[in-house]
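Below is a slice of the complex: some chains, not all, each in place.
For clarity, chains are labelled A, B and C in written order, and residue numbers in each chain start from 1.
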Amino acid sequence: MFYTDGKLQYPVRVETPNPIFARALQQAIGGVEGEIRVMMQYLFQGWGSRGPKKYRDMLINTGTEEIGHIEMLATAVALNLEGAPLSLQEDVARDGVAGAVLGGMNLRHILSTGLGATPENANGVPFNASHVYASGNLAADMLANATAEATGRALAVRLYGMTDDPGMKDMLSFLIARDTMHQQQWLAVIEELGGMEKVLPIPNSFPQEMEANRFSYAYFGHRTDKQIPMGRWTEGPSLDGNGTFQPMISEPLGGEPVLAPPRPDGGAQQEQTMAGPAANDPTGTTPNVA
Amino acid sequence: MFYTDGKLQYPVRVETPNPIFARALQQAIGGVEGEIRVMMQYLFQGWGSRGPKKYRDMLINTGTEEIGHIEMLATAVALNLEGAPLSLQEDVARDGVAGAVLGGMNLRHILSTGLGATPENANGVPFNASHVYASGNLAADMLANATAEATGRALAVRLYGMTDDPGMKDMLSFLIARDTMHQQQWLAVIEELGGMEKVLPIPNSFPQEMEANRFSYAYFGHRTDKQIPMGRWTEGPSLDGNGTFQPMISEPLGGEPVLAPPRPDGGAQQEQTMAGPAANDPTGTTPNVA
Amino acid sequence: MFYTDGKLQYPVRVETPNPIFARALQQAIGGVEGEIRVMMQYLFQGWGSRGPKKYRDMLINTGTEEIGHIEMLATAVALNLEGAPLSLQEDVARDGVAGAVLGGMNLRHILSTGLGATPENANGVPFNASHVYASGNLAADMLANATAEATGRALAVRLYGMTDDPGMKDMLSFLIARDTMHQQQWLAVIEELGGMEKVLPIPNSFPQEMEANRFSYAYFGHRTDKQIPMGRWTEGPSLDGNGTFQPMISEPLGGEPVLAPPRPDGGAQQEQTMAGPAANDPTGTTPNVA
């Protein structure tokens, strides 16, 4: 169950409202790198958590923090929209060029919300909850969370660079700090579980002798010139300690796939199902072309 | 530029076609944990790669491998659909219960494709390319890729457990092995970049003194009982070596947000914009309720 | 800012887990009638609220309650999935008919979450945040909220009828009661604002003399037989007291639209842009056909 105190986790102040920056901030609300996503991701991971209870508690607790981050950003969007032109005439009056501001806005900020935030990204695409990763595998989820915070911090850093409003920079400096912590937090769980050596390969509950382990530590080359990009991934012990990296040219181990012809009553063309001109060359692909 | 040889990377064999397993396999094609996603993710990361060229090459090379994984799975779906009932009558004939098979199928396998795979997940939801993460930040992308392979391997392991068809188990044992390698591969890049200590916080190009660093290593508690879930994330040095984890009760540092009233010509209700019954209590929330 | 206590708002108990009912419950989580929608809708309305502060507080307060409803339902889904078949073999063992259970499940409950809830509806379609209505107009939002609770209660009632598990019926009886209240709550705001007579037409801040008010209270007939479905909407005073309902046969007041021909460099076919066979009959539609 959840509670609120109606206050902001950190002050949100806008000195010079900018409706195009309001649009940019939307990415941090409804973008795939944004706060709706992490809020729902941590809560759903917590609510579905099976295994040690402390992870459930930790996840729900941090998911609860994230609700407040959306609140901060929604406030920041609303404040940046104050003073926005509501008409093409106001727009011209403002910059002397029709469309310079209005054209760059999320028009739904005027037309749909009356100068408030939407659960959309910077291009006005609504958040889609397929981005909520909750796999039931703790280690996979921790990587997903670290990813979300890594892209989230990259986004916050870019927003920080985009504005010179001191209030906005201050708010973003807080969100950047929280993203720093949250990256750490999820990777700390992996460390607690024994580190990469213990958690890999994810899921580590599947017996590796059942996988085609001849290919488990091979970096496959798919270049026609047979060159292979070399690096840590082509040499040395694997990170789980169970094998040795090696480069390997990929060869087709399976032949050409053969599917049965369509059933006559299956909605295909007759020519696909019977002998006829189109079937004249059953072997398909043919002569060499120099 | 790309090439093909018309062959499968690994043999795809189905002994007993099962149209419900065909639907399950779709998750590995068009699901968020699936192969369309990683194919496009690695290719887009490669195509947009800025910085050392070897990572571009490595990414495009592995993206190229993934195209062939979709090919294998699409073949597996088509083979599992051979013999599927095309009508409610055939369905009854098969199991004695109308709907037992047809009802559990992705009906588009019959109605839209004539017994072939679709770029959809196991529930028939089409792949949405917002899942292609290519952040322009190498470390963030490596975490995203490791996540994709961790959830991908969890998915493959679950598909492996779902079937007892030897051909399908064989194919999946190969895909599981490749997922093992690909998890390693992306994390090996992080090791090559100096390990977590060097790459964190992501992006590491933003000067940490500009973040509100008082909060950069604090695990915030948001529980009403002031209890905090303890673990590696509440004590010890941070993983980047720049701080020390600590628990901290989260307090609201910002006050209650105040937005300007709506403009009279902005499409709100009059009562929102003028004095009136609704505005009688400007202070809002009020008496205690025991 | 938000807080949690880790407990459920109301007990969630499942006596006989049923994975198909788990799929049905998803509609109440991620469906358009579900709890993610109202949670986000009330919070976004509150965060963007302009005008009397009490509505902001009321909205955010109830939005906070809704987070806990998702929590209850996610728990109910997870509990209904315990004991679900993970393989086609287990499925046969269970009911004697392959696919009877598995085929009716949201397969992502097995493949993607390890038996946990997803932010999806009963067909596995992820929640899309375009359903979050926050118009900046208080009365419009109250109607939107009452709608959400009306469809939400209809959904809860149907779920109640679908199951005979006493635990589930108990939980649903609570959610139904809350939906009863929430329908009331939003309509009570309209009463507080003066009732329909005062709030209509929404927005009431637009001067009605600027609308084409000859048509403001006319029910238009579009039937070829010139019959008009009669009811309260065709007679008596309008609900805002500003007019009188009347039936009116709709007549085309505008002529046929005429668009300029395409620019020659605009990517149309030549025949669209120049005189030629296709342009022979500039008048278009022609002879009567008996």
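In this text, a residue touches a chain if its C-beta (ideal position, glycine included) is under 8 Å from a C-beta of that chain, and two chains touch if they have at least 3 such contacts.
Note that this is a predicted model, so its numbers are computed, not measured.
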For the entire assembly in this structure file, with 3 copies shown, the number of copies is 6
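Operating definition for what follows: only the chains that are shown with their structure count from here on.
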Interface of copies subunit B and subunit C: same or different residues on the two sides (over or under half shared)? different
Distance in whole angstrom between the CA centres of subunit B and subunit C is 26
When centres are defined as mean Cα positions, the distance from subunit A to subunit B in whole Å is 7
Note: subunit B residues in touch with at least two other chains are 32-33, 125, 151, 154, 222-224, 250, 252, 257, 259-260, 262, 265-268, 285
Subunit C partner, complex, touching residues on subunit B are 18, 20-21, 23-24, 27, 31-33, 95-97, 100-101, 103-105, 121-125, 151, 154-155, 158-159, 161-164, 222-225, 250, 252, 257, 259-262, 264-273, 277-279, 281-286
Residue positions on subunit A within touch of subunit B in the complex are 3, 5-12, 32-33, 54-55, 57-58, 61-62, 64-65, 71-72, 75, 78-79, 82, 86, 114-115, 125, 128, 130-131, 133, 135-137, 139-140, 143-144, 146-147, 149-151, 153-154, 157, 160, 170, 173-174, 176-181, 183-185, 187-189, 191-192, 196, 200-203, 206, 208, 210-224, 228-233, 238-240, 245, 250, 252-257, 259-260, 262-263, 265-268, 285
The subunit C residues in contact with subunit B across the complex are 1-6, 47-57, 86-89, 97-100, 102-104, 106-108, 110-112, 114, 120, 123-126, 135-139, 192-194, 199, 202-206
